[in-house]
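Note that this complex is displayed minus one protein chain, with the remaining chains in position.
And now, subunit A:
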Amino acid sequence: MPALCGGPRSQTTPRLPWTCSPRPISGRGACWVPVPTAPVPPAPGNLSGVRHILLVLSGKGGVGKSTLCAQLALALRHEGKKVGVLDVDLCGPSVPRMLGAQGSAVHQCDSGWVPVYMDQEQSVALMSVGFLLEKPDEALVWRGPKKNALIQQFVSDVAWGELDFLVVDTPPGTSDEHLSVVEALRSHQPLGALLVTTPQAVAVGDVRRELTFCRKTGLRVVGVVENMSGFACPHCSECTNVFSTGGGEELARHAGVPFLGSVPLDPQLARSLEEGGDFMRDFPGSPAYPALAAIARKILDAAQAPGPG
């Protein structure tokens, strides 16, 4: 089995100027928790210029959290907003590929780490562990404490600058990453959480647990989105409910939270994600576009409404 400590030259240590500070865990011996070698000067807070923080959650994997994050970022940018995307899925970081930023590197500045910008206008800023790996196929085989340390750094040490929205992509579940990111963001009063599900019972069952997580951690639920909601055959236009139907709307009703919409299965959207293209700009006629645009408008409305977060 892999040793608890891989050592400073271990394959699983990302290429950052880190040293290790010991913090024993659970009586199992030392667990090295990475901290930066050069102490970051206490900035006023790298999130102080961020107006609204939205977490995208789902108890279930593969429902489209990263897809929603990417499309929301693009939609909000087309509405003239400055957007950041923080990807705290450390084991399976999808955001760099989906937004065409694969292979970009992270640099340091006086206030911390510089996010990767999608464009020259710096309208979309990204941070993901995907930018920190030597090789794209490298597995980040970390237990909780190391993941938590990196997430805390992502929250406090990235120089986001002035942003209208910071969208946070998460892995599936209700564990280390979720607890850590919610705790780290608590003092910044997030707008809330967007919960993504697919229609079938197996997904809804996990998302119900995620709703409990939001309630227990005091995270407001902005709404539920049902993704992969039906497929219109491109040959005959017959709509088939590939992953069943209705689960997302029923879940929102049961939980007493807003239902923000259903996004159909759309091979053109899937292709755009593969290629890191701008689906929201290039395919306004595609089946998924109207629902995604409507969800973005509802997020804008929620941000402008008076109330908590």
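The criterion applied here is as follows: a residue touches a chain if its C-beta (ideal position, glycine included) is under 8 Å from a C-beta of that chain, and two chains touch if they have at least 3 such contacts; residues count from 1.
The working rule: contacts and distances are computed from a predicted model.
Per its UniProt record, the hidden chain corresponds to "Cytosolic Fe-S cluster assembly factor NUBP1 isoform X2" from the list "Thioredoxin reductase 1, cytoplasmic", "Small ribosomal subunit protein mS29", "SERTA domain-containing protein 2-like" or "Cytosolic Fe-S cluster assembly factor NUBP1 isoform X2". Touch with the chain that is not drawn comes from one residue among A:Asp119, A:Glu138, A:Glu162 or A:Asp282, which is A:Glu138. Residue in contact with the omitted chain (choice from A:His78, A:His188, A:Arg208 or A:Arg297): A:Arg208. Seen from subunit A, the chain kept out of the figure touches residues 1-8, 11, 19-22, 24-30, 37, 39, 59-63, 66, 91-92, 94, 97-98, 136-145, 147, 171-176, 178-179, 198-203, 205-206, 208-213, 216-217, 231, 233-236, 238, 240-244, 265, 267, 270-271, 273-275.
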